[in-house]
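All protein chains but one are shown at their positions in the complex.
Naming follows writing order (A, B, C and D), and every chain is counted from residue 1.
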Amino acid sequence: MTAQDVFFYIFALITLVPAFVCVFHPNILYAGLSLFGSFFGVAGIYVLLGADFIAATQVLIYVGGILVLILFAVMLSKNIYGAKFQDEKKKKILPGLLGLILLGFLVKFILTTPWNMTLTDEAPLPTVSRLGDLLLTDYLLPFELASILLLAALIGAIILARSK
Amino acid sequence: MTYLGFIREHLLTWIVFLPVVGMAVVLFLPKEKAGLIRWTSAFFTLLSFLASLELCWAFDRSEAGLQFVEKMAWIPTFNIHYYVGCDGLSITMILLTTLLSFLCIFASWSIKEGVKGYFLMFLLLEAGMLGVFVSLDFFLFYVFWELMLLPMYFLIGIWGGPKKEYAAIKFFLYTLFGSVLMLVVMLAFYFYSEPHTFDLLELARPQILKIKDLNIFGIALTIVEFRRVLFILLFIGFAIKVPIFPFHTWLPLAHVEAPTPVSVILAGVLLKMGAYGLLRISFPILPQETYWFSYALALLGLVNIIYGAFCAMAQITLPQDRGGNDWKKLIAYSSINHMGYVLLGMAVFTTEGINGAVFQMFNHGLTTAMLFLLVGVVYDRVHHRKLDGFGGLGVQVPIYTGLVALASFASLGLPGLSSFISEALVFLGSFKVYPSITILATLGIVINAAFFLWALQKIFLGPLNAQYKNLAEVNFRELFTLVPLSVLILFFGVYPMPVLNLMKATLDRLLTLLQAA
Amino acid sequence: MESLSLNLALYSPEIILSITLGFVLIVQMISQSRLFTFLTALVGLMVSAGATLAIKSFSPQFFFANQLSHDPFSLFFKLFFIIATFFTFLFSYRSYEIDEERGAEFYLLTLAVTIGMCTLVASINLLTLYLSLELVSIVSYALAGFRKEHPASNEAAIKYLLYGAFASGTMLWGLSLLYGFTGSLNIYSINATLSTASLNPLALYSMVLMVLFGFGFKITSVPFHMWAPDVYHGAPTPTAAFFTVAPKAAGFAIFIRFFYSVFANNSGLPDQWITLPHVDWAFLMAILSAVTMTLGNLSALWQKNAKRMLAYSSIAHAGYMLMGFIVLSKEGLVSILFYLVVYFFMNFGAFFVVGLLANKTKNEDISGFKGLGWTSPLVAFSMAVFLFSLTGIPPFAGFIGKVYLFSALVQKEIYWLLVVAILNTVISLYYYTYIVREMFLVKPVNSDKALVLSPLHVFTLILLVIPTFIFGLYWEPLFKYVSNSLQFIVIP
Amino acid sequence: MLESLFLKFLPSLDPMTSAMVMLLGMPLLGFVIQIFIGKRLFRGGDWVSVGTIFVSFALSVLLFIDLLSSGPQFQWTTSWTWIDLPHFQLTMGILVDPVTILMLLVITTVSFLVFLYSIGYMHEDPRYSRYFAYLSFFSFSMIGLVLADNLFALYIFWELVGLASYLLISFWFEKPEAAEAGKKAFIVTRIGDVGMFIGILIIFFETNGLLHFDSIFSYVAKGQFGGEFLGISLLTLAGICIFLGAVGKSAQFPLHIWLPDAMEGPTPVSALIHAATMVAAGVYLVTRMFPFFTPEARTVIAYTGSFTAIFAATMALTHNDIKKVLAYSTISQLGIMMMGLGVGAYVAGFFHLVTHAAFKACLFLCAGSVIHALHTQDMREMGGIRKKMPITFTTMGVATLALSGIPFFSGFVSKDLILGESLSFAMENPSHFLIPLFGFLSTGLTAFYMFRLIFMTFYGEPRDSKKFDHAHESPWVMTLPLIILSLCSLAIFFTGSPLGLGELSLWGEKSQWVKYLLEPPSSSEHPTSAHLYALILSLTMAGCGILFAYLIYYKQTLSSEKIAEKFKCIYKTLTHLYWIDELYEWAVIHNLLRLNTLLAHFDNRVIDQVLVDGWAPITISTSTNSGDFDNRAIDQMLVDGTGKVVRASGKEVRKIQTGKIQQYLLVGLGAVCGILILLTLV
Partner (left out) sequence: MMFAVDLRHYLVLSAILFVLGIIGILSRKNSVGILMGIELVMNSAGINFVAFSKYVAADLSGQIFALFIFVIAASEVVIALAIILRIYQNKTTVDIEDIKDLKC
């Protein structure tokens, strides 16, 4: 078990435990806050996977953007501590069961599939410049498309959120 | 001269599409001018009728095959053609259709609201019916077949009686069910034929249908069985239209609820389509299966005869709240009975039988049309059709009584009137093959007589119901619709050959084909 | 850089659409006139359609670094989307649900969806595919909630969003597995690897199902259809009409392209495919098709709201179209394409009439149709045409569409599905004629006034009715065009 | 004579054909004119009908004279193809032979006289011209019937006379009874007709399409008519079927029920149709088809006839309606004729038809005259009008004597022949002794009830003085036919011998013209001893009958009430006509109605709501088991049909759309997991 492995398990824990809390904690505020940890954990995983830029972006976008938005939304709604936001237990049984079945299938799939692993050498870090290259050559179209998407999403959000 | 030549070359097209032209003209007429709309429709149906007379005139009676054929590519990629023609089988039906349509226009005078829409629909209906009778391409046939449904739905649904909505949707659902089954068979024919074709004549050639074994969810169907399944599907499609027991329940309802002219068309023409379809499509294309099925067909014919007669009789015996006591329903059920003779005649593959069957189709068209027209006459005046609700009208309206009596006697198969000949031919033909069925079927004759006379008695005989002291006699317009039919009924009852001559060659050829199977 | 100009040329319809998108904003800001904005949007669409036709002359090829494919298949759908958008704009004009000052925003969002759809049908790369799919979806969520004051619209939006996000998440996972298994994002490479590798069928099925979640969501196939009635019901009518037609068509397009490229191989016979070994997704889809049409039709029977009824009907029609999908032959695919065109006119037309009526009554209840045939014969007649066409009765285009679908089944001798389909046709008649009945068989109340129609509405209506007729009587050119459009596989 | 006449006036046409067409066509012409413009003609156009029928009458007389001169071998036939299909032809043709001509003579004579009589009898009727139209139509059909040269054509006219009969019986249709009677007549005869039609079918089938009388006979004679059905040879079966037609038309047991009711029609109609001609058509048919019947079939005919004879005669005993008595008498006499034909007395049977036509027509017309005078048909309201209506009384007396079979009168001649033949038949086949027994008994009964009628009507005290006072003799148009017909009822008219015994005829064999024309030269004479016994027996029976009638109704030494009291059971049975009508009512009509109702119900409930609207098999089986369609439980179970099931399932199915997005997602995900689980399991 190398250091990397240890880090993996640590990050996995950092990811999963808050995720668990996020899903099962009855209080939405705690759920939102725990998400913070989970996102960080994922960023850590990315680092382990040699995706430094992705990891950084993850922190920036998720933690800096999305999470803040979500928390903002949570805060906006009144009565956070009111009964309204307390989830019932019963509702979780069926989804949980289905989730477990699905998980079973997925894990079985993951473990039985002969992955076509070609990894020999570590991809050199940092990846930023190569990613930038790709984005302006092979992935130019998605890049542009994303801009349209963002524009449209922005306008859409504005339209919806703006009061009359 | 050249114009005439042009018309004659495309005579069938003219016949079919003149009503459509009429439709287009009516469409641009202002809604308020009801009279103009009526006369325009009358004019175009008359043109169509005249054209069909010309067709009859120019028709070569000794030719068994198709005449006046027109064939044009329509959808080449799907091998669909505009392919029309007529032979002895269809020409009688064309004549019947154009005649009844023309007369019905005059019976439609009592339609007071939505006149424009009514006549538009009516003309479309006529075009659809004529199209069915001239089509030689299965696809074209199907399109026309379905095309009729729409105007029929509206005609029943908008201008019908109290339960019109139910009747209309029931008719529509029923017939659509039948036709989708037909659609399946049509596509199967197309894809199993080599080369793929919708051409009914091509399909009728032996060896053209290369049907394969089939396996559906482990149920193996051999070629023979599969062909039989196809036959049955097709048969159900047509049986609903005929209608053959137990697919008949739409009929009484639709007939009763429809306005008079539409009942006339329904009984006079639409019912024939089923039988026509069997003769035109099922019989030639699947002769072996027809042969295999013939006993069942005869039995169904018998059931139709007896069952229809009993149900008609029940109109007299049942009180109204249990669905009886309705003159129109009585006639509707008698149609079921009459179509039974057609089936019986078709099922036996003898000259007399098949000629009788087709002739019976024609005659039933005349007599039942007349009966419905007559019911309409009195309904327009008193607004009910309860058999119990009349009484002694014979004193008040003798001419009307005479006409009803004539039509009723024609319908019950009195010699000297046209139906007798066709029924007798059917019996003569069927006795050779299925004596016991025929003997049972003769029971229908008695019951027929019983309920028609009973109805006559209830309505016209006995002391005059004081309510109808001022009932008006048939007027000139109504006479105009009724007299031609009575004359034809009488004429063909005495001298049927003009009609039989038209069809005998064709039917003989069909028969040879079937007997070969 | 020569290749860049070529790429841009081949991408010109979408580019023009994006430019239009910008122009719409600018024109709206400058002129403050709805009409100008409207015209700008229409002109942009027309130019884009022109561009689509113009680039037909380029030979089929991949472009944008194998992200997109230029082929008749995608061009057909691009044209389809542009026309659909065009009609949506016509529809939205003066619609009570899209209020005056927000017209530009509506055009903008719809155009963005159109760009997404146009890219989607051409994409052969998982990334572009996913991205354009999300472009379509995310903007659609906003469109569904466009009547933001209206709770139903909000509800439609949130439901659409949640379902969409869930579906795309699941699909994304599936895509990631595909990527993980083959190491490539290009669908042809994926197919190459998949068809040589020996994979556990169950694993393959899991991937198929996960991807299917996303596509099934788009085409409203059972069991991924459940969002559709609510969303179509709640969304503004023009948008709902748009949703039932365009994104669904886009879904079908990419569904076809993806499944036929990734999970199927050419069988050796021309225009025939076989599924990957051990993964009989065709049979699975056949069952889904049967269930979809049945469920859609049955649920539609009792609807009192015309829009909701049409929503269920559109589910049923998805089921019909899936019949063409499962036969694995060119005939089947052609019949889907043909049906989509026909379906566009009739379904859009039906929604259009519902919208016209709703402009007056402010709701879409079927009872609002009472006596319409007597007060506004033209509208009622058109509605009847659309509905009968949807049922599949000659001489309307819907019948021809069904004939092609059925004949695809007959050719493959899948009779059980055919029987289900014809029974469904009969059932569907019942609820379609329910509206017809209300319109014609019921006499209007005296107070009922005729619908007030602007010339534009009449024009649009006629534009929709005529093809519904024409394609029912003479569809040869359309069929030829459609079957020529079915060349989507370019051997890399 | 006839031919030369026609050659003179219509030289270009075949004289016989044109004569026949004219004979047939004249009444038709009368009908057409009357039905369309009769009302507007002078006197309601009665002269048209009378004139046209007179032409036919004259023609048939001429024809008869020709026949007498050319002898019994005369036969003339012509035919045209009527329906011509590949491998199938139906022809229409005319066959003229002695039987035809005799029938023509009877028909046209009686028709003419009745037409004449009707002018007086019907002169007040509002539908005067329509009446004549119908009469003309009847004559046309009847003439057509006897002219037909094949079974099919015969059947056509057979039905047409039925129609005419229907129209005339219910001529006074305002009376519900008349309307009812017309319908009954038509339907009951139609039952017989269907039998006949089946017979035609069998013949058509067996002979490969031969329907010509001659060709059928030669076919049968060659023994080619084979085949069996249920152990009965098809020939016999066909014969019985054909005979069924006659049973219906000639009101033989058990289809006799219509004839008494048919008396609701105007009396001249009863005379013409229901006494002289149409009802005799059955006898004519049997005569015409005589060679066709096998011995077995003939036995059936004989039994039917004899039973009908005695049966109807007993029913006539107690009736008080003058016309009904005559009607039952007609049935009885027709039975005698049938019996005669059945035992092989071909000539005698037909002979009786001819004589019966005259005296029965006379009787009816006389009755009509009485009714006309008294405005009632009930004999209990008559009496003592002998003086007031001498002509009527005399003619009726003559006809009664003829009917009773008293020497000097025609009935004696023909009836005696039949009885003699039947007796000799029974002597040859002792097991069939019932046949003559019935015959002789009926003779006695006939004499009894006829004299009862005479005594009650013409003798005694007037029972209803008011009516009596109004009574007067009828005008000459009515009495003239009476006189002519009563003259025809004299034996001398038929035999040339006043006594009526053919052996004593005055002018050679031709004076026994009926016999002369019909007797096949080869026919063997039966031993005369039988004839002698028969003569004595029948006279005795008739005498007894008259005596009883005299005692009871004239002298009233025996009280009819007392007898009735004594034989209450029998009397009651008789007054109720053996409850035959009630039996029919119960057995046929009632059950038929029930069947109808059931079927109609079946149609509504089961077919419509279950098979079509409904999910069938389970419910059907339960419903048939219970048999009671009215059952509420089934009703509630059945009402929902396929349509409703579909709609109900629609209603259920849409409930999965709960509006909760998370459930939607659950369904989707559940389906995915479900499919995966299913795949792992498979």
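Operating definition for what follows: a contact is a pair of C-beta atoms (placed from the backbone, for glycine too) under 8 Å apart; a residue touches a chain by one contact, two chains touch by 3 or more.
If you're wondering where the values come from, they're calculated on a predicted model, not measured in any experiment.
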Could you tell me which shown chains are touched by the chain that is not displayed? A, C, D
Residue of C:I98, C:L161 or C:L337 touching the missing chain in the full complex: C:L161
For the chain that's not shown, point to the residue among C:E14, C:D71, C:E97 or C:D230 touching it. C:D230
Taking the full complex into account, what residues of chain A touch the chain not shown? 1-2, 4-5, 8-9, 12, 15-16, 19-20, 22-23, 28, 31-32, 35, 38-39, 42, 45-46, 49-51, 53-54, 57-58, 61-62, 65-66, 69-70, 72-74, 76-77, 84-85, 87-88, 91-92, 94-96, 98-100, 102-103, 106-107, 110-111, 115-120, 123, 127, 130-131, 134-135, 139, 142, 146, 149-150, 153-154, 156-161, 163
For chain D, residues in touch with the removed chain: 654-655, 657-662, 665-666, 669
I need the residue numbers on chain C that touch the omitted chain, in ascending order. 126-127, 130-131, 134, 138, 141-142, 145, 148-149, 151-152, 154-159, 161-162, 165-166, 168-170, 172-173, 176-177, 179-185, 229-230, 233-234, 302
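Just so we're on the same page, only the chains that are shown with their structure count from here on.
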For the pair chain C and chain D, the C-alpha centroid-to-centroid distance in angstrom is 78
Can you list every residue of chain B that touches 2 or more other chains, as numbers and ranges? 173
Where does chain D touch two or more other chains at once, residue-wise? 643, 669-670, 672, 676
In the complex with chain D, residue positions of chain B that touch it: 173-174, 245-249, 307, 310-311, 313-315, 317-318, 322-324, 351-352, 355, 392, 394-395, 398, 402, 409, 414-416, 420-421, 424-425, 427-428, 431-432, 435, 438-439, 442-443, 445-446, 449-450, 453-454, 456-457, 460-464, 495-497, 500, 504-505, 508
Chain C partner, complex, touching residues on chain D are 643, 646-647, 649-651, 653-654, 656-657, 659, 661, 663-665, 667-672, 675-676, 679-680
Of all residues in chain B, which touch chain C in the complex? 74-78, 114, 117, 142-143, 146-147, 149-150, 153-154, 157-158, 164-165, 168-169, 172-173, 176-177, 180-181, 183-184, 187-188, 190-191, 212, 214, 216-217
